[in-house]
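Pasting a structure below so you can have a look.
The complex appears here without one of its protein chains, the remainder shown in place.
Moving on to chain A:
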Amino acid sequence: MNADFSAAAASKAAERRGGAGYVQRAGVHDEMVDAAGVVRPAWRGLVSAWIEAGPEGRGQIGRDARRALEEAGLSFNPYLDTGPGAARSGVAAPWRFDHFPLAISAEEWARLAAGVAQRTRMAEKVLADIYGRQSLFTSGALAPAAVLGGGGYMRAAALWDRPPKRWLLRSAVDVARTASGEWVVLDDAFDRPEGVGWALANRVALGQAASEMFVSSGARRLARWFDALREALERDAAAEGRMACVTPGPSDPAYFSYAYLARYLGLTLVEPGDLAARDGEAHVKTLEGLRRVDVMLRGASSAGIDPLYAPGRAGHSVGPPGLLRAARLGRVSIVNAIGAGAVDGRVLAPFSAQLIRDLLGEEPILAEAESLWLGDPVARARYLDDPHGWRVTETAAVSRPGSGVEDALAGLERPGLERKLAREGWRYVARAPVRTGLAPCAQAGGAADALSGGELTGAPFAMRLFVLAGPEGAQVMPGGLAFSAPEGPLDALPWRGASKDVWVVDAAPGGAGLALGGEPAATSRLGERRRVAHLQRTGRDLLSRVADDLFWLGRYGERADLTLRVLKIVIERMIDAPRRAEEPALLARLLALRMDAPPADAAPEPAPDVAELRLRIMRLAVDPELPESATRAVEAIYWNANRARAHLSRDAWRDVGALHAAPLWRMAPDPARALSIGGRIEDAIRSLAAFAGASHENMTRNFAWRFLELGRRLQRGMHVAQMFRALAATPDDDEPTTLYALLLLCDSFFAYRSRYLTTPEAVPAIDLLILDEANPRSLAYQVAQAEAVLGALPRATPYRNPEHRKALRLLTDLRVAEAPALGEVDATGRRAALLGLVDDAEEALLAIAELVTNAYFAHAEPALTEVSAMRFEPPKEPGA
């Protein structure tokens, strides 16, 4: 197998197996194949395994890896990253993944890693200086304008009595390979060195899907680096201290990466509203009150980390007021330190070589990608010679997922351009497109559904490397997050391309032996510490916000369920009995259960025709503009499940993912297809039922479960009440048909028939669906379950909480009610007693939901309002 590694042989072998040849480009560095056309040694194990797998096997690797990523919930920002339809319906943009990794030899890696490590060691010293004595400004090593004018410098972080012990616990450096084979630095990301979670998720997915390839390639594992990261974080934590990871929330494009990392490291994932700072300490808000945090992994920008220090932007703040003081007092270790973004992007580029010599006494290992800092008059003149040969960005800006590639000065022409740059050129950097080398890609261009056999093509690429400042010096993660550029030259990390795993290959492959199957768990003493911490958990330290998310997850689950059942019944009846005269009116009434129902006293609506019914079906199913539509409910389920994910079982999450990924939600509301979606509706109902089952079976009966259950029961109870008011309170001409529909909606028709063996009648239906506590679909059952949960929630006094009292009262009302009395029709043709009961029930359930919200979730609201004593007021005219 190893005899001949010329590209010709490799491609010949590939051809034999149905793949296609790999084409080099003359004069351009290629990662896999050397100038003589021979596969480089580091790639040989990998390429052998790739060829060995055959087209079928290669396709399978791609599918398996992608499925693993999907199940992990990997996406770009679901709410910002867009295709036209995606923005509206909130469908997540898929994470593009190329299942053919990028291999780097151990020797090459050693040099590259030394280069980025050197860079972060230099940056650490620079940050300590510019927030302290600023001797680099007076020595001329660093232009003040590049830092102070750059936008990332946080004045509030300067001159602390106790400066952060370390500015950069972790860093990210973006590098590209030039066509001539040299590594160059594209950007530094210190403020938010994001992407570690994505790199890990890619590795876990590919490690599972391509374990043969991984083993035979001899690639290094990542687990030890993550252990070291956790160890480094725990050094700052007290014995029982809590470590949190703060992100701006699921709307941030990097949310997934941090959520994944937090899960892996066992950090509590928090959002701005979960945090509070009191008396110089940082806390998270839990059901039991505030719990101290002593280490905070910061996944949010430094700017606005404390609204007290960001006047005018309190609405965008990502931390609680007072957090900066807690950091300044050293009572919370924020990682990376606040203000680390001062030298992000290209700020260091013009100065790095000299800074490395001055501060470290070493020769720089890595070169900079070509760029012009426009604060320098000479560079400015060069840029103005040919402004179109460059792309201008803010000096300290770093590309993020979803960020564009536009030119910051686009549209400006001379002389305006020249004037602006003379005035504030230091704010900008002009980047030259890097003519890059190529790396083989299984999926060039990155179309997410291109799963074809495994043809390899060369594509431009760049990658992000991650550095940890460990006790023994900088440790570079032996891997990374690579992207192949969708097209053309690049001047920053091309997030829009397909991501690739990076394999660092040791000379002697196969040393590690074991299949990856997910990175091995930590075996260090840290693992011990975490297990102990886990045992101490009562579950009462659940974040208030997560309790809120779970409560709404339960509620939206029920909403989706009812909407889907309404659709299912309406569609079935339209297909089965299209000619019956009373049908359209009844079907309209059923749909009205979930669409804005006309007021009760309004004149009866004329029965809609079939075309109108079809339109309503499609709108209720997939119209994202309609708040009650199934697609909106499913979106809400996904959102809440995502935020509460740490508390859901793997199966439950998988069911939510399957529900959300169903193609039904991407259909246009085309009435012509209304009767053909029945099967998909059934699939969705099944996914929901699977989710309900998985969460019921697999969650311990802790507080997380209680809030999910409570939301579910309250919502279902409200639904039963609403259905009876709409369908049974005023008997119509064909009551058996209406009651039949009601029984179907409540999934109780078979229970009814097994008991009564008659066509549906009102009194038995009322007994079964309102009063029978043994029927899990009845109103009484929902109230009984809710009452039990409410009784188990924490309370401040020896007496029952108000919400619990309300539930008990309602339960008693239901227990003393009698079905025949409720079934009586009065002179006005209405069942007044039934109406009174369901109205009271719905009101009570709504009130309970509100009381629960106020008692347990209210303080999780981040609704801070900014106030200021306004501007300097003009002196009033005396006597005015």
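A few comments on the model shown:
Note that in this section contacts are C-beta pairs under 8 Å (C-beta built on N, C-alpha and C of every residue); 3 or more make two chains touch, one makes a residue touch a chain; residues count from 1.
As a working rule, contacts and distances are computed from a predicted model.
One chain of this complex is left out of the view, and of "Transglutaminase-like enzyme, putative cysteine protease", "Succinate dehydrogenase hydrophobic membrane anchor subunit", "Urea transport system permease protein" or "Acetate CoA/acetoacetate CoA-transferase beta subunit", the protein name its UniProt record gives is "Transglutaminase-like enzyme, putative cysteine protease".
Taking the complete complex into account, A:R419 is the one of A:R419, A:R753 or A:R795 that touches the chain left out.
Among A:A72, A:A156 or A:A588, the one in contact with the hidden chain is A:A156. Screening A:P164, A:P253 or A:P307 against the full complex identifies A:P307 as the residue touching the chain left out.
For the options A:S105, A:Q134 or A:S211, the residue in contact with the chain missing from this view is A:Q134. On the side of chain A, the interface with the absent chain consists of residues 134, 137-138, 140, 143-145, 148-149, 155-156, 158-159, 278-280, 307-309, 311-312, 314, 317, 321-322, 325, 328, 416, 419-420, 423-424, 426, 861, 863-876, 878-879, using the contact rule stated above.
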